[in-house]
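A single protein chain has been omitted from the complex, and every remaining protein chain is retained in its original position.
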Amino acid sequence: MVPRYARPEMTAIWSPESRYRIWFEIEALAAEAMGQLGTIPAEDARIIREKGQPRADAISAADIARIDEIERETRHDVIAFLTWMAEGIGDSARFMHQGMTSSDVLDTCLSVQLVRAADLLLADLDLLLAALRRRAEEHKFTPTVGRSHGIHAEPTTFGLKLAGHYAEFARCRARIVAARAEVATCAISGPVGTFASVDPKVEEFVAARLGLQVEPVSTQVIPRDRHAAFFCALAVTASAIERLATEVRHLQRSEVREAEEFFHPGQKGSSAMPHKRNPVLSENLTGLARVVRGYATPALENVALWHERDISHSSVERFVGPDATITLDFALARLTGMMDKLTVYPDRMVANLESLGGVVHSQKVLLALTQAGLSREGAYKAVQRAAMATWTKLAEPGGQSFRDNLLADEEVAGKLDAAALNAAIDPRRDFRHVDTIFARVFGG
Amino acid sequence: MVPRYARPEMTAIWSPESRYRIWFEIEALAAEAMGQLGTIPAEDARIIREKGQPRADAISAADIARIDEIERETRHDVIAFLTWMAEGIGDSARFMHQGMTSSDVLDTCLSVQLVRAADLLLADLDLLLAALRRRAEEHKFTPTVGRSHGIHAEPTTFGLKLAGHYAEFARCRARIVAARAEVATCAISGPVGTFASVDPKVEEFVAARLGLQVEPVSTQVIPRDRHAAFFCALAVTASAIERLATEVRHLQRSEVREAEEFFHPGQKGSSAMPHKRNPVLSENLTGLARVVRGYATPALENVALWHERDISHSSVERFVGPDATITLDFALARLTGMMDKLTVYPDRMVANLESLGGVVHSQKVLLALTQAGLSREGAYKAVQRAAMATWTKLAEPGGQSFRDNLLADEEVAGKLDAAALNAAIDPRRDFRHVDTIFARVFGG
Amino acid sequence: MVPRYARPEMTAIWSPESRYRIWFEIEALAAEAMGQLGTIPAEDARIIREKGQPRADAISAADIARIDEIERETRHDVIAFLTWMAEGIGDSARFMHQGMTSSDVLDTCLSVQLVRAADLLLADLDLLLAALRRRAEEHKFTPTVGRSHGIHAEPTTFGLKLAGHYAEFARCRARIVAARAEVATCAISGPVGTFASVDPKVEEFVAARLGLQVEPVSTQVIPRDRHAAFFCALAVTASAIERLATEVRHLQRSEVREAEEFFHPGQKGSSAMPHKRNPVLSENLTGLARVVRGYATPALENVALWHERDISHSSVERFVGPDATITLDFALARLTGMMDKLTVYPDRMVANLESLGGVVHSQKVLLALTQAGLSREGAYKAVQRAAMATWTKLAEPGGQSFRDNLLADEEVAGKLDAAALNAAIDPRRDFRHVDTIFARVFGG
Partner (left out) sequence: MVPRYARPEMTAIWSPESRYRIWFEIEALAAEAMGQLGTIPAEDARIIREKGQPRADAISAADIARIDEIERETRHDVIAFLTWMAEGIGDSARFMHQGMTSSDVLDTCLSVQLVRAADLLLADLDLLLAALRRRAEEHKFTPTVGRSHGIHAEPTTFGLKLAGHYAEFARCRARIVAARAEVATCAISGPVGTFASVDPKVEEFVAARLGLQVEPVSTQVIPRDRHAAFFCALAVTASAIERLATEVRHLQRSEVREAEEFFHPGQKGSSAMPHKRNPVLSENLTGLARVVRGYATPALENVALWHERDISHSSVERFVGPDATITLDFALARLTGMMDKLTVYPDRMVANLESLGGVVHSQKVLLALTQAGLSREGAYKAVQRAAMATWTKLAEPGGQSFRDNLLADEEVAGKLDAAALNAAIDPRRDFRHVDTIFARVFGG
């Protein structure tokens, strides 16, 4: 976790305090279930909650240091925690963790943390979607050039660009919802998952209270294909961030200048060059996307644990769990702010759209010519001829627009007069289905 | 694609013949839609289908060579195909591809291929699930030792092991179903996705006929977050394969020998050592899992295309599309056969289970002692003491079982007599919830 | 391997014919060494070579089918090959492979193949370096704008850009040389690498004849850290390709047009838009780079084989070995051709360089002002003020150049008069050290 790329709410999920509180909640709920079942005395379950809850609520840095100290001796984190808890709860503490194994606590805790993290990410995505929708509607009919291969292709609108990103993030949201369900399970099933010493009803009780499902088969651990799928969903979302960030980086480059990240008063673009206004947010997001994406691979490697479990996944998750969720949360929020405040230059968009003399209308002329009876092959050659003449000579003396080059071409002129050509390249044709697309994306 | 790891049905999906047939189907359907809408003459649409269909159906290696030849001149694959089609269809061919762009054909074709591939993978998974269920039920109560960290933990059953893998592959199946839906979209929206020269109704018509959804916003291409999610789902499935393969590799190792891959008559395990019977299938599956998993990263890197599209994803998909699906199909089939014929040695399972003198019952003794009034800490120390004595001295003269060591321990004996100890470690306790777990996995 | 991205010489290294010839060479050399040592009769070693060599030289598709047939029975590739060889060699064949294990043949063969592949890659790099050097010298003083963050920064030369890429590929060449040495080892050490049944002198003999080093400790297999390092070197090279490809893609984009991939007569940029000339080669290279890079991860996962070896690496290498080398070979050759024929537009470079009214000289003015006594902070603000005024208003009525804005600024004008300002932004300053850099890269 890099503090610079971390926000407090997500970070708090992964703090020791938070973890120990969840551990206590799991242990206390399990004790309550066992108390109801008569596995342990109900009175002791009550005392565990009563004395343990304030201890968990008020856990301090000193307490954590004490737990760490016990862990240094026992070399076992859950035992260290239970020992510390027992120091406050007293004799009833011996009924905590009855028939359970550490992973019952650790894995269920991880589920709770990942579910909370997913909820924050979903909230982040809602804000991002709202910002994208607002900007998309604002620029629904702002003309701009669509580019394939970085080359001007045909007109589109800036709103359509944003609608596409909106749709992509809406899919990411659905993936995070699915990923949340993947990891929202609880296991309280004992050392190899057989419930040999703990009743399955305990698991059901704890799961229900924590808003989780029971894990159908746990084997000391919750199976790691769930977590791998979770981190893959984050990786796809990170890649979607990179796509939008890359778009903004392109739009801001000096030769394009169709949009620009907000430049704060007092901000300095470069220590050397006072003239610089750089798309640093979107570049930063590009890097953060690499980071989050990179965590999918170790998460996938975590799946093939040995037999009922080995603990190799644990160290991986101490990195990947916090780092992937904290970084993605930060990135989504940064992207939202960036898109919210993005300065858009519609005039530059029009200027760029027109800068190649109208060749962006080549397909429409091609179609008009084939409709007028030219073979596809012949029409293609005629239009390519006029387009290349436009492109390569536009800035030179005698250079003329695509339209003029077409009208000067005998083969074209034999099929289309000026009026027919004008009709073919009428810009209103380009945007007549924008409403349809918006309706598909945003509804009705 | 490595022929050794490829099966014909999945391979066929990716053949040039198959691709060109899908291309024709898309073009012919689009022409039919345009014919209905009056964009092109209905008669020409009819001729395109009538003359083109037999050409597509009978496409030969010579035809493919001819298309390749045209591509070498035009350096454009779809134009090469259309030119070749036009050679057979004649004049009506100029109404093919009207207002469309190559990616309309290419991307919708890829959708069709990935959907077909997903269907094969789902069929593979169904066979695997059936095999796993059969073996799980066969060994529902076959006792074996559960191992955490590779160390004997507590008794479980071989059926429970398999039920866990069944549940994991059932989740993988659900993920492939979701992944199939991710990529099951159709785009016929023109050069930058604005439908400037093609009616959205054409897309709706083609999508419906191909069993696809329309892509809400395409930008010449179908957005690649869909494909990234698809290949991630494959990567998770590959990792699940690796987990089961790893289990079999462990079970077959010389010191364990609890299960063994079927050894064919005539098979040779080693060119040097005639005694060898190696788990080569499961090792092979481990490697194939690495391969399939490795394709997730380039697929994720494919998402951030420039502006409305660049073509960098295309070369990646020429590898990843066939290789990931063909390899996973092969791996699933190999795994199914392997599990179907796996030789299981219940006697060895029992022998291993008992080989540590009964220390696998340590938790149950721990619980009995705490129930009998010892502190958790005190009980832990007593049981650890007896277990370590058992473990380290079992094979030595005077070494004795865990049970005997416990009874010889004063602190333990003060709390539990032989009858109480026997009750605590009664093996029937271990499997009393197997039915519950099976019901969770396979239904009541 | 995707045929479209494969060249014959590299592909041939990985053909079955090639592999079986190398296997024979290893077996024949080992027999000759054993013949000299007296482990086997020298006469039989002679016969193995005499009868086996023509069989290996003339190996046909039918032979390969026969070997495959034997493998289907034995399920062991090396035994199948030896059996087929024995059919031609006769009785002496029983002295082949004496005391050896399959991996002695397989791993040493892989070493030979990877060394040959590395040699081709080095030759590819030499051609690329030559092309880059030629173009770098051609454009040593072609002015162009240097861009950080996609934003105009300061003037540089197109030759300097290329010199940087040259230096990067020179480093890649050194890495491939090192990677070649990593994998250039021979193991003939028997089932677990102890030389229990084969004399280490055999390994020394074979290694020397094949131009390899002996592997200090093999354990049936040559350790896979070597191969991982090899594929990592390829991955870095692929990333260097991506960097140059990305540069060309940027230079060709419509708003920049400073360079362009050669456009072949007859080439069609788009099926829909006849005006298109797309940077398809560099985009393709970007994708191929992702593919080659992706193979590093499974190669790294191959390192941790179990005990003296497991065979999980083998299936991975059947993909990664050919695919990574063939694809990288193709990509390097494509890049070389692309750079060789790249169309460069110096006029556009100058036009772009000047398009922002001279703000690219901001640092030099900043320095002149601090030298003239302004505080760094004060100078920065003054220059930023003039630059922003230039940038945002250049195209508007009354917009003026950076130089004019500076002279109109009281604080600046109080420190620098027109002559001093002209001296500060004299473009000759920018390129005075180009010779130094070229000497560093290409030598004095």
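Every chain is named by a letter (A, B and C) in the order it is written, and numbering of its residues begins at 1.
Keep this in mind: a contact is a pair of C-beta atoms (placed from the backbone, for glycine too) under 8 Å apart; a residue touches a chain by one contact, two chains touch by 3 or more.
Bear in mind the structure is a predicted one, so any value in this text is a computation, not a measurement.
For the chain missing from the display, the contacting residue among B:Val256, B:Ala333 or B:Ala372 is B:Val256, taking the whole complex into account. Within the set C:Gly35, C:Gly52 or C:Gly99, the residue that contacts the chain not displayed is C:Gly99.
The residue touching the chain not shown here, chosen from C:Ile47, C:Ile188, C:Val206 or C:Ala228, is C:Ala228. Only one of A:Arg290, A:Lys341, A:Lys381 or A:Arg429 touches the chain withheld from this view, namely A:Arg290. From the options B:Gly99, B:Pro143 or B:Pro279, the residue with contact to the unseen chain in the full assembly is B:Pro279.
Listed residues A:Thr39, A:Thr108 or A:Ser270: the one in touch with the omitted chain is A:Ser270.
Taking the whole complex into account, chain A touches the unshown chain at residues 1-2, 4-5, 73-76, 78-79, 82, 97, 99-102, 190-191, 197, 249, 264, 266-273, 278, 280, 283-284, 286-288, 290-291, 293-295, 297-298, 301-302, 306, 310-316, 318-320, 323, 327. Where chain B meets the chain that is not shown, the touching residues are 145, 147-154, 249-250, 252-256, 268-270, 272-280, 283, 297, 301, 352, 355-356, 359-360, 362-363, 366, 380-381, 383-384, 387-388, 390-391, 402. Counting the whole complex, the residues of chain C in touch with the unshown chain are 82-83, 86, 91, 93-99, 101, 146-150, 153-156, 160-161, 163-164, 167-168, 171-172, 175, 178, 182, 190-197, 200, 214, 216-220, 223, 225-226, 228-229, 232-233, 235-236, 239-240, 242-243, 245-247, 250, 286, 289, 293, 296-297, 300-301, 303-311, 363-364, 367, 370, 374-377, 429-434, 436-437, 440-441.
Please note the rule applied: only the chains that are shown with their structure count from here on.
Between the two copies, chain B and chain C, the C-alpha superposition involves a rotation of 180 degrees in steps of 5.
One inter-chain figure worth recording: chain B and chain C are separated by 32 Å, centre to centre, where each centre is the mean of the chain's CA atoms. The mean-CA centres of chain A and chain B are about 24 angstrom from one another, to the nearest whole unit. Residue positions of chain C with contacts to 2 or more other chains are 249, 268-270, 272-273, 278, 280, 283, 297, 301.
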